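Apart from one protein chain that is not included, each protein chain of the complex appears where it belongs.
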Amino acid sequence: MESSPLLFRALYMDPHGTSIFTTFSTPGNEIRGLSFFVLAITGGIFLVVSALLIHVLVRYRARPDDDSEPPQVFGSLQIELSWTIIPILIIVVLFLSTARVLFSVQDAPKPKTALDVVVIGHQFWWEFRYPQFGVVTANELHLPLSTREAPRPAFIKLTSADVMHSFWIPELSGKTDVLPNRVNEMWIDPQSLGLFRGQCAQFCGTEHARMLLRVYVDTPEQFQQWIANQQRSQPELNGNGAGFGNENSASGAVRPVAAVSSAPNKVAGNTSGNQNEAKYGQFVFEHQACINCHTVSGTVASGRYGPDLTHLMSRETLAAGAAENNPQNLEKWIADPDNFKPGSLMPAMHLSDRDNAAIAAYLETLK
Amino acid sequence: MATIPLEHSNREVPWRLPTRGMVAMTCLITAESSIFTIFVVAYLYYLGRDVQGPTPRQVLEVPIFYTVCLLSSSFFIWLAEHAIEHSKMTAFCLWWSITILLGLTFLFGTGMEWYKLSVHDHLTIRTNLFGTTYYSLVGLHASHVVVGLLLMCFTLIFAVSGGVGPQHAYRIKTLALYWHFVDAVWVVVFTVVYVVGR
Partner (left out) sequence: MGGESIPVGRGIEVGVERPARPTYLEVVHSWIVTVDHKKLGILYICNGLIFLLVAGVEAMMMRIQLFFPNNTFLSPFTYNRMFTMHGTTMVFLVGMPLLFGFGNYLVPLMIGARDMAFPRLNAFSFWISAFAGLLLYYSFIGGVGLSGTGSAPDVAWFAYAPLSERAFSPGHTVDYWTVSLLLSGIGSIGTAINILATVFCMRCKGMTLGKIPLLPWLYATLSFLILVAVSPLTACQMMLMVDRYLGGHFFDTQAGGSAILWAHFFWIFGHPEVYVLVLPAFAAANEIIPVFSRKAIFGYPAMVAASVGIGFISLGVWAHHMFTIGMTSFGNAFFTLSTMLVSIPTGIKTFNWLATMWGGKIRFELPMLFSIAFLFQWVIAGLTGIMLSVSAWNWQLHNSYFVVAHFHYVLVGAIVFMIFASFYYWYPKMTGRMLDDRLGKLHFWLMVIGFHMTFDVMHFPGLLGMPRQIYTYEPDRGWTLLNQIVTVGALIQAVAILIFVYNLVHSFFRGEEAGPDPWDAWTLEWATSSPPPAYNFAIDPEVASRRPLWDLKHPEDPDSAFE
């Protein structure tokens, strides 16, 4: 458990690319097959028309000394009919093959073994919920492998908390737009392990370019492990308002219920110095505006405007892919988000370096 | 440069082309219909989707009288067109004035309705979807009525001062076409807002 972030990291050294022609999921595969068919037809049309054009240009170019006018031809019904009828036939073929894929992908029935996922787009990050497990996380989606013998497709509902976004992982499927006040649906059945990447594909404001997506396709066992980890909540390190001089601290006033049920969280590899730093960091975190936007399940922090941070350390990147998740970047991000993502909606709180370091140390405990 | 005997021109068929004014007014009406269609579509799409605030059924009263006024003004303007075509300038001024009066009555009715809705029913353009789409659609129509009335008032002034004569029948018909369009739009708006929407 303590080394789970490292375990995940080791598996995903070689992330997948983002080509629409190398796909690992049924919707993506169907689209790819259709695209090859369409390319073949359009390629053929291109060759025929280009050949005609080149032929005409060569054969009917004006010769240098010839000033006479060629015979004037005004039209021909048969010829014109032929190049009306043939395109109609081609269209019929193209349309029918498109319709087949369209209906089979968009109207696919949902099997009982399907995994439910809810995607909520925000400016400029992704919220992911697993309603079957009560898990809320951000930016990095984990899905179980789906095979023919053991199908486990993910049926995804998408909506937005603010403006229009678009969820796109090219090697898994086509994109689906993410709209406020509306729920769209899509599904994917990832057939290969690994890390798949994508990003927001509908301009949504200043940092649209850095609203990246990471989808980790795990074995079913790894997926269950990940879910179990995400379900744990985090403790209040400072107990009942102890320390740091505030008798009536908010962290003491509320007794988080979940703290009783979760396994005790070992802060990995720390000395008591680190643990003090983390405690102080949580104190600052809970007394600044952080908790207004962020949730750390099991503590008093229950803001919903920004990403859920309960298991921040289980993620490989920060800020929807804007930076790698390591201690230095984390501290820089907390100090001023504009360091990585100017235009991001998280404000720079202008805390002291000491406070920033402490908060980072606290967040480093959220595995 | 020789000239060619153009055989086709020997037939004495008069060369007739449509009139510019009518073509232009038809084009304008096409464009305006397109704008109104979008507002009507928005109105219909948002019916029943309010999360709060007054609904059409709760607050709208069918404005039968004012509708009759506006639609009958089309009849009177037709009488005016007929009069000027037959050089009856006094009759023209009479029917034209009645048209304007009926249009003004309609506007008055719209004003009364808006007063009731905003003051008594607390429905403004920012209250909810119904408020937004209702005031926009009916307001867009009313603005077209205002423009039509303004043009007609100018015409009346010119007519009374002797500047308009039977030779301007064509221009009067063009303006009347605009007014008929405004009335036709009201038929659609009335149906959508007061019949279908309630």
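Per-chain residue numbering starts at 1, and chain names A and B are given in the order in which the chains are listed.
By definition in this document, a contact is a pair of C-beta atoms (placed from the backbone, for glycine too) under 8 Å apart; a residue touches a chain by one contact, two chains touch by 3 or more.
Source: prediction; values computed, not measured.
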Check: shown chains touched by the absent chain are A, B
Of the listed residues A:Leu34, A:Val118 or A:Leu351, which contacts the missing chain in the full complex?
A:Leu34
Which one touches the absent chain: B:Cys27, B:Ile64, B:Met112 or B:Leu151?
B:Cys27
Touch with the missing chain holds, among A:Ala114, A:Val136, A:Ile156 or A:Ala201, for A:Ala201
Of A:Pro170, A:Pro190, A:Pro235 or A:Gly281, which residue touches the hidden chain?
A:Pro170
Positions on chain B contacted by the hidden chain, ascending:
1-4, 6-9, 15, 17-20, 23-24, 27-28, 30-32, 34-35, 37-39, 42, 45-46, 49-51, 125-126, 128-129, 131-133, 136, 140
Even though one chain is hidden, which residues of chain A still touch it in the full complex?
15, 17-21, 27-28, 30-31, 34-35, 38-39, 42, 45-46, 49-50, 52-53, 56-57, 60-63, 66, 68-76, 79-80, 83-84, 87-88, 91, 94-95, 98-99, 101-103, 105-107, 123, 162-164, 166, 168, 170-171, 173-177, 179-182, 184-185, 197-210, 212, 321, 342-343
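Just so it is clear, only the chains that are shown with their structure count from here on.
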Per the C-alpha centroid definition, the whole-Å distance linking chain A and chain B comes out as 52
